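Excluded from the complex is one protein chain; the other protein chains are retained at their positions.
Coming up: subunit A.
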Amino acid sequence: MSHQLKNRGEEGDRSRRTPSMKRTRPAEKAPGRRRSQPGQKERAGGSPASGSPRRKQAERRGRRELLGDRERGSAEKTCGGRRKKDGRASLREQRAASKKEKEAQRKEEMWKQLKKHRSSSVASSTSSGESLSEEELARILEQVEDKKKLIASMRSKPWPMARKLAELREAQEFVEKYEGALGKGKGKRLYAYRMLMAKKWVKFKRDFDNFKTQCIPWEMKIKDIESHFGSSVASYFIFLRWMYGVNLVLFGLIFGLVIIPEVLMGMPYGSIPRKTVPRAEEEKAMDFSVLWDFEGYIKYSALFYGYYNNQRTIGWLRYRLPMAYFMVGVSVFGYSLMIVIRSMASNNQGSTSEGESDNFTFSFKMFTSWDYLIGNSDTADNKYASITTSFKESIVDEQESNKEENVHLTRFLRVLANFLIICCLCGSGYLIYFVVKRSQEFSKMQNVSWYERNEVEIVMSLLGMFCPPLFETIAALENYHPRIGLKWQLGRIFALFLGNLYTFLLALMDDVHLKLSNEETIKNITHWTLFHYYNSSGWNESVPRPPLHPADVPRGSCWETAVGIEFMRLTVSDMMVTYITILLGDFLRACFVRFMNYCWCWDLEAGFPSYAEFDISGNVLGLIFNQGMIWMGSFYAPGLVGINVLRLLTSMYFQCWAVMSSNVPHERVFKASRSNNFYMGLLLLVLFLSLLPVAYTIMSLPPSFDCGPFSGKNRMYDVIQETVENDFPTFLGKIFAFLANPGLIIPAILLMFLAIYYLNSVSKSLSRANAQLRKKIQALREVEKSHKSVKGRATPRDSEDTDKGNSKNGTQLTKEGTAHHPASQSQTLDQKAQGPGASSSASKTVLLASQHLPVSRAPGVRPDSGQARPQVHPWRSTSGKRAWRPPH
């Protein structure tokens, strides 16, 4: 009886095993065909990160194939011819199987044999890489014949159309691929050649992938930092790298389309007043102190707006520089908006796919974190660090999720903290407003003291120095998870920095308006001077006077260049301050702590000063606001982006070095969310904010009369109108005029709002559906789990599987789990009734099998799998003696 049961158990076991075989086979199919590469799969397995997508694909394909096979098995009941392959086949002979099924078997067998051949004679197959043995040729020939037959008889098969098509295509492909191998001489060589090429191609692709990975700049540095400081610090560096990429594109745009054409084709320096240093500044124009302030020769260079001439076209290319200048200014913003929004969207897409429940986080980390292929001690050190960090991160997450606290107290504390911080923000906002007002008064007064002149800057930097730590202290009340805490901190400091921005812009606007009001008088003076110069008496009337030297022409203040210089100075000083802070605050402190610790009263490393932590929020915001400055300033100082590229590049290296040399990881290392959409959101906000003043100046301030590409026009955007009128056919001008009609613009805006509303609601409903599906999957998993645990409890536990012979069956099962087999449960009960002694091995078999069902597969997917399975691969009886018995 127990024998019988065992037998039945094996049927179940067989049925269970088949799908996973099927599942893995396609992965092997490719290398199997290209016989010359043994172990393609394994190589992919060596680096699980790169190999896993391929494997998944193969799995999916395998599953499809499996379903197809089942269909085949159940749909086809006709008896087909029998085939004798080898000793194993005799077992198969015992039952009548469908023809189609046979074909699948044959195919499979071929792969098996191919593989067997490969494994049994690796030496020969590697040495004679591309040539084919006779045996193999015969096999392929046979297979090709089969496929041809299949193609011929496809019409009469009772299959659905889609399947017929798929089969046909597959068969044709196969025939096409392998027919060449069967030809004598040339065909064979061609086949061998193609094999060789395919192999080379795979290798090339792999090498190329490696190359691509190596090409990602600073990847190793960032990984290094990530392994020591956790993903949160690394996220800053990834953001910095992204920013560098964006700035490179902007740099290419501005340099390629504005600065280089101007330098190559524009009028040279000294030809006209706007391109010449005025007489009064000439002697100091080359001094370093002047140049450092971006005055002198730098001010009258292509780096700034004022240098550009308002000629419509320049050079022999007739390049329309003013137009290009305007369009580049617009496209800088356009590109930045697009790239920010696109990366936000792609981050979102990535985040929806991760929803894996992590049931065994710690077990996984504990048992599988070490990569046994590591042979380099540096890599090993990094791996140590990253294992440590990931443990720390998980601990933080774990503590956070297990925290049980007084909800009311927490809520109260959070409200209190927010209240305090809002008070702080309002206070500092008012302080800034007050100081700015005062400074406007001071600017009107004569002989103000140094403090009064620099009051705004002093107050701003004091606020910037003391508010963030204050916020952090207050935030400790809130007791958030550090990841969320970082976001709050970022948002609050952002609000504070907005005040900074506000004062800066306000001061700038005042300056601009002052200059604009003076412009009219200067314009008159210029005209008058020129007029006077040419018409003055006392000069010989017969000889035309030489034109006035450009350096002597009185000129306006050119507010655009002034704005550009302000931004330039701000960027450079910001960079300096950052670097000096890092040097003093981090590096010197680290040196002090490290070396003075030998002769100090208390432990410096553990005690008061200790080492600095990397300030993520400050650095991220610094980067974001710096980028805002660049966006605002690049219209008036085209060279600003170049400076910024340099800044980002140096700060990448400098900060990487500083972090690794003088910072310590945070006390609570936390895992950053993979998508740093929060940074991106802040960046988008800053981009929008910096768009506003630029748009305002372009749209509503008149450009200076004697400098810049738009001089002489009423407004800067007139350049578009001019181009449309002069360079396009007239009907286009009419169309533009028509499009600019408010009667058209308002409906267009309305339409856009409607579209936004519609898309928004669609995406909301989709995400709701997504969440529901996820819940469903979760529920299915839970059901399956509880099922398993019920079964696990139903079987005796005392049988420790130390006995090898006993565990054998279990092992076979656990290797390939499959969907739940209803028969096995009843069987378990049967065996239990029999007593553990008689059937301990069989019952363990079931236990193990039930425990190793892959969770990803829902039981509802193939309800009849238990019955259908044995028909698919019936020859896979593990016993040579026992005959296969059809399921009842």
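One rule holds in what follows: a contact is a pair of C-beta atoms (placed from the backbone, for glycine too) under 8 Å apart; a residue touches a chain by one contact, two chains touch by 3 or more; residues count from 1.
The rule we apply is simple: contacts and distances are computed from a predicted model.
Novice: Name the chain not shown, per its UniProt record: "Calcineurin B homologous protein 2 isoform X2", "G protein subunit beta 5", "Dimethylarginine dimethylaminohydrolase 1" or "Transcription initiation factor IIA subunit 2"?
Specialist: Missing chain, per its UniProt entry: "Calcineurin B homologous protein 2 isoform X2".
Novice: Which residue, A:Phe211, A:Tyr384, A:Phe595 or A:Phe738, contacts the hidden chain when the whole complex is considered?
Specialist: The missing chain is touched by A:Tyr384.
Novice: Tell me which of A:Leu248, A:Ile395, A:Leu530 or A:Leu701 is the one touching the absent chain.
Specialist: Answer from the full complex: A:Ile395 touches the omitted chain.
Novice: From the list A:Trp316, A:Phe367 or A:Phe731, which touches the chain that is not on show?
Specialist: The missing chain is touched by A:Phe367.
Novice: In the complete complex, which positions of subunit A touch the hidden chain?
Specialist: 17, 21, 24-25, 38-39, 41-43, 45-46, 48, 51, 55, 88, 112, 115-116, 118-123, 126-127, 359-364, 366-370, 372-377, 379-380, 384-385, 387-388, 391-392, 394-395, 398, 792, 797, 800-802, 804-805, 807-812, 814-815, 817, 851-852, 854-855, 876, 878-880
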